[in-house]
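Note that one protein chain is taken out, while the other chains of the complex remain in position.
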């Protein structure tokens, strides 16, 4: 269902042209003449009209505006699948009653440090270990990650600790390596609309964490998920990680209302990354608690044993001791809302 | 302490002029010559330099940028007063261990309805009753509030239920009436930088809830509080109520990270208004829980017995039954973080 | 005309309730049942429905969304008045073929300086002189303006140079003084939604420059203008002066597309303030040219003889010599688009 609003004083022939065009495409036009505007309701399965076809009506003479009534995403929508999607990874289920904590360093730096961090976060109650091997850095002069070597280290640490692993994929040419060494593929915020990369991960049966882009609306995020789902991969986990606003006190503005909004619109699990969302370690704890209280299915938290020597994002990483304290607090909050960690 | 960065290749006479100007104002210049830039550190009590004086250095020849090191607010700062401010209103204390819930309709509509809502929210555990008598509406054709008559109704309902009252002041000319009939004065988001209004409420010994403007940074909010504090009124309660971003799925983007950020920068109590923050009643519950988990000292929630007939903001008001359920959940969360409601 | 979209699976009784409610208010419901959604078109003069009444339908059970088709502003709309509004002030007409340049210091500082600046800008071709007597400063410790004394100086300089004057009104209690000493009242960005102030200036027959708020949409700006128009004052000049975005390289982001958008939606004159829009004097010239090219009816430019000593906004003020050069360039651009300065 689309709604086409005509300009005041639109010519009769403009109206006739639009009606003919709609009928030609197999739709019925329901014309309502108000006192100020004439409005055309498009009857029929308008989900078959692409966004662009719909918009192109806006270029027709006499048209003031086109309102889209149906959602442009289908597979991601709760209309399509009302019950929650749960994703099994090893012995864990994401999207169920249990809230999962994914923890680890921003970048994989060396074997020893990664293993140490993984052991610490596991002890504290984290169920997945994260670490970047390919790092999207705003500066070409920054550390870009250990690449394939980093992937191998992550896989090894995953085996050694028994924790499934999460790492970011930036380039379709690296997919084979990432598929082999990681249990979940992460698509970073800056690649949320790298549509070719989305199609690529959509063609494998591998869980994907899709991070919301810095300027992506919730609809944009769901459309990006739709790209993956449309290729056949239904294991998509959405991740709120902060949007870009005018506020400079925090690195980004963590939009926690996205959690209940997404939970209403889609059946997919929703997690939150407070570390990138706020960008300062001392804000990670309160925002982690708030994310759980808002209904998140999981958290992704950066932990580092020596944040001041970290090759990436040290200022937003928790030390293991702080992480341990936080995990205890999160368990209490989870229980308070009828879930568990 | 201010830092003045010179352009590469700034003339020596430009440097000399700046140094002389600083010395004339009673400061010492600490010059550091780096390989790429020369930087002048301004030594002395630069808190006496106004923002504008500081900026005006940016207009001098040879200057690339001025970095302000000290915070432009003083009385609002934790540097000035490290311990939390608590505000006593009747038998209640805001800013202490107990979290306070302020509830009521957006606008005061009539005696009976206001009383009914106040009784319901009190029963559920709210400690303050709110209601607008002067309403800032985006349209001149919308209901503008019952004005003085509304104030009288609010005061009567406050007395009848034993709850202290909160109402908005929009115009300095109404202050006497509002002072008389309300226990807390609310300054709305659209008036956060109505500096004359801030000065006005600053000159009375009356608690003020200061709502963050739609495009106000956290620093702007603290500067607005400073206006009130500088007049002698130290009873300021800050209120996060959503900022304007590109996201259209919610009315505003509720910036919950503002809570811990403010708690770090200032000693003033911080509350959250989830109703305006998200603008849809079904998101109020999760965001209320998240606000408590993030560390808010209170919440301001719109409740209405007949939201669909409300003269203002019906779509974001909770019905009393939903509010009751929410209050029960909030108590559990509060306990989980070591506080109480 | 409003469009009410029902949720998939909305109950029949919800639909019946809405239809009855609409009929009760004197409207006809046009129901379209699509394959995915049922949509109700509201037939009748929906301009009589306030925004809030319209929104309150969103609180009804079964309703997913309400689309407003008609514009919430009427008197400001080109639908209401298709031809351009022109405003005569002294011998000048704003909104006609001639583009007017309003120039002067941010704040009035003293008699001699204001006179000197006014004489300089007049010589260069400016037709109005501006200067702030009441200054909205983010810091309570900044210079707040010379107040009544500043108004007297401005009036005197206006008489002496033969230029009509522009100054800002911040508080309804100062209106008599401002009406007496200024030819145009400016409502600043921070007061754009100070609705009581808008109503106040709306009740006099005095031209008003209404500046767009930092987070005001174009619709918000037009609604603010509607407040003035609805009181009977039709002499409103809209002013784009930059909006708040994530970009920090400029003080604000000057939204020049607002000029042609406003010209399409409203009959009111539109001017641009590039000085506040960008906040750096070296960007004022290119953005002034761009504003003229985009179709602005005038510009408001800050000029100061000693920017580095200015008590306000020195970093964005042009010196008279630069202003003179700019005026020559602007005249060429104006001619290129078939207008004149």
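Remarks
Labels for the chains are A, B and C, by order of writing; each one numbers its residues from 1.
Quick note on the criterion: contacts are C-beta pairs under 8 Å (C-beta built on N, C-alpha and C of every residue); 3 or more make two chains touch, one makes a residue touch a chain.
Worth saying up front: this structure is predicted, and the values here are computed from it rather than measured.
When the omitted chain is restored, the residue from A:96, A:125 or A:172 that touches it is A:172.
Which of A:220, A:273 or A:329 touches the hidden chain is settled by the complete complex: it is A:220.
Mapped onto subunit C, the footprint of the missing chain covers residues 215, 217-219, 243, 245-250, 253-261, 264, 277-278, 282-283, 286-287, 289-295, 329, 332-333, 335-337.
Annotation for subunit A: contacts to the undisplayed chain at residues 50-52, 55-60, 72-73, 136-143, 170-173, 190-191, 193-196, 199, 213-215, 220, 223, 226-227, 230-231, 243-244, 280-281, 307-315, 317.
Annotation for subunit B: contacts to the undisplayed chain at residues 1, 3, 5, 8, 30, 32-37, 39, 41, 43-47, 67, 69-70, 79, 244-246, 248.
Methods note: only the chains that are shown with their structure count from here on.
With centres defined by CA atoms alone, the chain at the far end from subunit C is A.
Look at the contact of subunit A with subunit C and you find the same residues on each copy: over half of the numbers used there are shared. Subunit B and subunit C have Cα centroids separated by 26 Å. Residue numbers of subunit C whose C-beta contacts span two or more other chains: 244.
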